[in-house]
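Structure below; questions to follow.
Removed: one protein chain of the complex. Kept in place: all other protein chains.
Going in written order, the chains are labelled A, B and C, and every chain counts its residues from 1.
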C-alpha cells in the first residue's frame, strides 16, 4: 500500500533553503514516517539561480511569487525559510488558504508581527510549526526526557549561551544587521534558540527579566553588494559606503523561571574563540545537565543521587539505540551533524500530520510566541535599565 | 550545458548499502563535481527488500545477480558494498568488463584475494578506489596537509587505536565473526582503517611488525538466525546453538615506519567504555597531531616551534571555510557527521573521473594492498611470536 | 650573610589558619625571597586546640587575644584569617600599631567596614595586602601577562563564575550563613574572588551593574552546634532548631567594564555538579582566554591573529620554566595545588617588603575596596531591581 503524501512548498533558497530541502529529501530514506513529503514547489525571488537549485534538490516546480504558492491548491504545507520580515505576510496568506505552515525561527522579527501570526494560527484549523530544530538534537531530546523522568529534581539554576564570533569589522551590512528586516541581531537570531531550548528542556516559563544589556560593538558597517547564499558570513562583498548598524551584536539578560530557578542568557556574534557555542547548563536538586552544540552528540549528566565518591559529570554519547532519533541513523557513536536536526524535525512534523506522536514535542506558533515575549521583555529591560515582569508584555 | 554523468551500480543494501546510496545521492547537492553520478542499479541477494530500498534511494533498477550487473554495458562504475569474501570475484568481473571499481575496505578478507585484486587492477585500464573514507574526515585531511607543510617535522611516534565495545557475549555469530567470510575480526574491520589512516597522514610505509597479540576473548557464540540490516550489532536474533568464533576480538601490534618512527596499533570490539574511539596521535620533532573520530570535527595540533610559554594542544574545529570539504557544507562550526566522509569521497572519486584533482589523495587497489600486507604481517607476528619484516610478505 | 626576617602573627586556626600557616612555612623552602618569615605568634579564640596547632605548624607562641598580638612590639606583620566581621577591628588595631597587615578576602563583610579599613590603611605608613591569592595561580598570572602583552586586544566580553554545590539542606547554619558575621553569602565569599580576578586580568574597572539577582533557595537551616575546623562543610553537627538564613545562596549580575566590555558574574553554593568551578572567559578583538580552577594548571588561549585554518583553543599547561612561579616548584607538568596560590602570594608579599618587585601586582586595601564597591553595587541592583552606576557607591 502506498503511503499518503504531503505536497511541500518551500520559500527560500539560501542557507535555510538548503537545510530544509535536505530535510524533506532525507526524511523518507532514514525514517519511516506516516506521511511522505513531496518536494513540490521551491519559491524564491532570484529566478536565475532557482532553476539550478530546484534541479539539484529535486523540487518539481520553481516559482518566484510566494503569493502564488500560498494560493496553489496542490500545496499542503508551506515551509517559510525567508528573512524574518516576510514570516508574517507569508504565514498569514498560507494559513488563510488552509495550509499547514512550518516557519523558520524566530517566529517574527517584531513582537507585533508575532502576535498577528499567533492570531492567524488561532483562526486557522491548520497545524503550525516553528523550526526550533535544536530540540531534536538527540542530546537535547534526551535532556528533555531526563527532566521529565525526575532525574534533575527541582531546577535551581539555568545558564544558557549562544556565542559566535563571525561578525568582525570586515563583515558587511547584510540583512542580518538591518533592524527593519531582521528585527534584532544576535538576540532574535541566537537568544531565540536558547530561550526555546531552556523552556523546552525545563518545561518552565520565564516570568521575569531581572536585568539586561544590549550592545552594538561595531556601530557602522559597509553596505553589502549583491547577495549571499548558503552561508552566514562567507564570501560576501561590500561597497565602501558605511551605514549604521541597527541591531545588537550582543544581548545578555538575567531571568527567573516560574518555579524559582534563576537564569542567565547571552547571545553574541563577537565572542572571539567561540565559533558556535550553543547550549546550556541546568542544575537541580537531584542532578545537572550540560550541552554544547559544538559537541552535539554529547550530553553531560551529573547524578547527585549517586554514591558521593562516584559522583561526577557523565558524558553520554547520544547515538546509541536507546537514544532519541538514533535508530534512524548509524551504529553506535557514528555521529550525525547539523542538518540532521532538521531531518529529525521533518520526521516529527510528518508524524504530527499523520496522527503519530512526535518523539519530543513540537513548537507551534502559540509556543514560539512565548519565546518572542521573552525576547521582547529582555529588550525592554535593556532599554529601561530595570527588571521587567513578563506579565508586562501581552 | 549539461554535465557528463556516471552510471553507478551498487552491490549491497545493508549498512554500507545505505552509506554509499546516501553518498551518491548527496554529492551533487552539496558539491559541484565534474561528473554527476546516476543511481542506476542496486544489486543485492535479498530481492524482497530490494525494491523498497531502490525506491527509497532512487535507484532506477534493482538486480539480484552481481554477475549481470558487471556485464551490463550501461554501467560505468561498480561500487562493492558486500561482505569481504565477495570483494574479489565482483572486482575481477567488473574490472574484466572495463568498469571503474570502488570497493569497500578492507580490500579483501585474505591477502591472497587482495593480491589477485591488485593483479586485476594492474591488468585493467579502469581506475580503482577503496572506501577508506576516513581520509576525508576534514580533520584527517587537515592532518595530512599539515604533515605535508612540514608542521610536524620528522615523525618519531605514531599511536593508533580503533576501540569499540559492542561484541559482548549477547551478540550472536554474524558474518563478522566467521573467518571464512570476514577473513579476520577487529583486525580487518578496524585495524585496516588505522593502518590506512596513519600511512596516509604520515606518508610513510610500515617496514616491520615488532610484535603482536591476537586474542579472541569470547570463543563461542550463538549462531545468528536471519539477517541484520543497517547496523553492526543491533536487533539481531540468535539460535541457541553455540558455534566457534573463527576471528579475533582484538589485535594489537607494534611497528616501525620507514623513516624510523615507532608505532603501536590496537583494534578491539571489547574495550568497554569506547563506543567508537578511532584515531591517532603523531609526535614529530616540530609538532604533534591528535584525532578521535568520536569528536570528528576536531583536530588537536601542538606547535613545538611556538614560544615555549605559549605551547599547548590547540583544538581546531575543522568546519571553517579554509578547511578541506568545509565550504561544501554549512557555516563555521556547524558539524557534519559520519556519512559525510562517504559523500566527500564520492566527490573526490567524481573529480578523479572527471579530470580534476581530488582534495586529498584517493586510495586505489595498489595502495590498499599495502595496508593488506601490514594486516598480514601483524597476524604472522602474533602467530609466530616474533618480529616480522614487511619484506617477508610479498 | 643571614637574611632579614619578618615576624608574622596569624589570627585564625581554621581553614584559612591552615592555608596561611602552610604558606609561611613553605615559602622559604621553595622560593628565595628577600625576607624570611618567622612563624612568631598564632592567635585564636579556642585555646584548647591552639597549642596543638602551634606545635604542628611551628608557631613559637600561642595567644588567644588578638588585641595583645596587635600590641606586641615583636610582631612585624599581622595576618588576618578570621571570619569577616573581625577584619576591621583587627586591621585597625594592627595598622594603628604600625604593623604590616595581610587580610583574608573579602576586605570586609560590609562596605562600611571596608571603607573604614581603607581609611586606616591610608592613615598608616604600613603596607597592606588582601589574600586574593588566585591571582597567583600560574594560569591566572599568565592570563594577566597576556592581556598586558596585547594578545587579547580590546576586550568585549567577560564571563565569570564561581559555582559550588555544598550547601544543600543538610548543611547547618554556620557563620557563613549568618549575615551579621559574614555580611553576605556566596556573594562576598565567591563573587569577591571573580570580581578581583577579572579586574586583575583585564586591568579595567567595573563602571555599572546592569542588573542583578540575589536568591536564598534554602530559607531556614538548623543551627550549628560546636565549631567546624579545617573545611567548609564537612563534619558539621547541627541542632534541631531551625533558624532563618540571612545571606544569599546565589548572586548573579551583569556589568559593564570601563572600556565597554559587557560582563556576567555568578556565584552560587547550589549549582549541583559544580564542586568548585571558579574562573572566567574573556573575549577580545585579538584573542580570548579561559580559566577554570578545577583544572588550575591549564589556561586556554585562543589566538585570533593566527592563520584562520589553524585557529583554536590552545590549552597551556602552566607549569613550565617560562611560566609565573613555575621554576620554584617541580619539573614540567608536575602540577601544584590549591595551597600553592597562598605560598606564591607569601613570596610576593616578602618581595614587596624586601624591596623586590612581585611577579604580578598585589592587591592592597585600596584595591580590594574597589572590589567591595562592586559587591555593594550588585546588592543594590538586586534589591532595587534596576541598573546601578558604580559612581552611586562612594
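Some observations on this one:
The working rule: contacts are C-beta pairs under 8 Å (C-beta built on N, C-alpha and C of every residue); 3 or more make two chains touch, one makes a residue touch a chain.
Remember, predicted model here, so these are calculated numbers, not experimental data.
Of the chains on view, those touched by the hidden chain across the whole complex are A, B, C.
Between the chain not shown and the residues C:35, C:115, C:340 or C:386, the one that touches is C:340. If you put the hidden chain back, the residue from C:170, C:239 or C:327 that touches it is C:327.
The residue from A:31, A:132, A:257 or A:301 that touches the chain not shown here is A:301. Interface residues of chain C facing the missing partner chain: 15, 19, 21-22, 25, 28-29, 56-57, 164, 166, 231-235, 275-276, 294-297, 317, 319-321, 327, 329-340. One chain of the complex is left out; on chain B, the residues touching it are 156-157, 159, 161, 165, 168, 210-213, 215, 217, 250, 252-254, 256, 260, 262, 264, 266, 268, 270-274, 281, 283-288, 290, 302, 304, 313, 381-382, 385-387. Although one chain is not displayed, its contacts with chain A can still be listed: residues 142, 301, 307-317, 320-323.
Keep this in mind: only the chains that are shown with their structure count from here on.
Interchain contacts join each chain to each other chain, per the touch definition above.
Of all chains shown, A has the CA centroid lying nearest to the centroid of every protein CA atom.
Using the average of C-alpha coordinates as each chain's centre, C ends up farthest from chain A. Distance between chain centres (mean CA atoms), chain A to chain B: 35 Å.
If each chain is reduced to the centroid of its CA atoms, chain A and chain C end up 42 Å from each other.
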